[in-house]
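Every protein chain except one is present and positioned as in the full complex.
For subunit A:
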Amino acid sequence: MAGIEVTALHKRYPDGTVAVDHVDLSIGDGELFVMLGPSGCGKTTTLRAIAGLERQTTGDIHIGNTLVNDLPPADRDIAMVFQFYALYPHLKTRDNLAFPLRAEGLPKAEVHKRVNEAARLMQLGPLLDRRPRQLSGGEQQRVALARALVRRPRAFLMDEPLTNLDAELRADMRTEIKHLQGELGATMVYVTHDQVEAMSLGHRIAILNKGRVEQIGTPLEVYDRPASLFCAAFIGSPPMNLIEVEVADGTLRSKGGLVLTPPPGLPRDRSLVAGVRPEALEVTEPGAERSVPARVVSAEWLGDEIIYVVDYGGQHDVRVRMPPTVRFATDARVGLRHTGATPAVYDVSTEELVA
């Protein structure tokens, strides 16, 4: 296993599209590193550049201590798992697994041993003599994972491997991948647009937008203090409420009178937006202490929780996460107050975290 260093990566296609503007990543040995972003943010291009399937326009990629810029994919000693599995349709599972080993020219006995090992690890025993067409989506993806394993590569690259699976299977495979990664101590770069996947899998997450890294951090860091308005809106479901605020009398005050605890070191002369998680707010009886008057616009009953959408003052569609026991009717007059810790505050013009 080896770490991966990506330095000042830039990729521009001949037609002029800039897929990756500037990306620096430092991925540790044995780390499960997730690249998260909307489609077109450059995450897949970055991954393909690491794999050697795309040649970056400028920038360097190191795998371990090797500069791999000019190495073809085959010589980089990495394995990749694709969204569409990419199992060879004319080969049985067994031969699909053995394929990369045969390409390397390993002796038969060794190929046999490694295929069985990978099959055992991914519980593929009964599937070994079937062709991809006879396998379900989940089974195909397990075979694809096993095919990546048999190589014993220095790093694994995963390109949205779970996107084509249904929700239940996706959760199972997520657990399986995380378990596998821990067991093998493998370096894994995982690309996804699904923030739940990113949060549950990643040791660290890089959030990409428009070919740039917006933030790198542990799932909790990314969740608690998104580095930019983009990250704030991207992470969390429902996402953060972005509330216009101003500094007044040592507090943060929004238009409707909602008071938040200000973080230290706030600039005074700029227009600010506070990012408030739905669980950092509370819907109360009208007139409760420290609350501002508000109105319930709608409520989503999710069983284990209720997401209230409320209006107050000049602010529309503020989302509040409440336990299922607290019930208010639509259009009810209620109170709204802030209960969480100091919120993240962003500069409206730069869209970046200021405190």
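Note that in this section a contact is a pair of C-beta atoms (placed from the backbone, for glycine too) under 8 Å apart; a residue touches a chain by one contact, two chains touch by 3 or more; residues count from 1.
Criterion: contacts and distances are computed from a predicted model.
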Request  = Tell me the UniProt name of the left-out chain, picking from "Biopolymer transport protein", "Inhibitor of KinA", "ABC transporter, permease protein" or "NADH-quinone oxidoreductase subunit L".
outcome  = "ABC transporter, permease protein"
Ask   = Among A:M1, A:A86, A:V259 or A:A288, which residue is in contact with the omitted chain in the full complex?
value = A:A86
Ask   = For the chain left off this view, which of A:P72, A:G250, A:G303 or A:P323 is in contact with it?
value = A:P72
Note = Out of A:E104, A:D172 or A:D331, the sole contact with the unshown chain comes from A:E104
Note = Absent-chain interface residues of subunit A come out as 13-15, 17, 48, 51-53, 72-74, 78-80, 82-86, 88-90, 99-100, 103-104
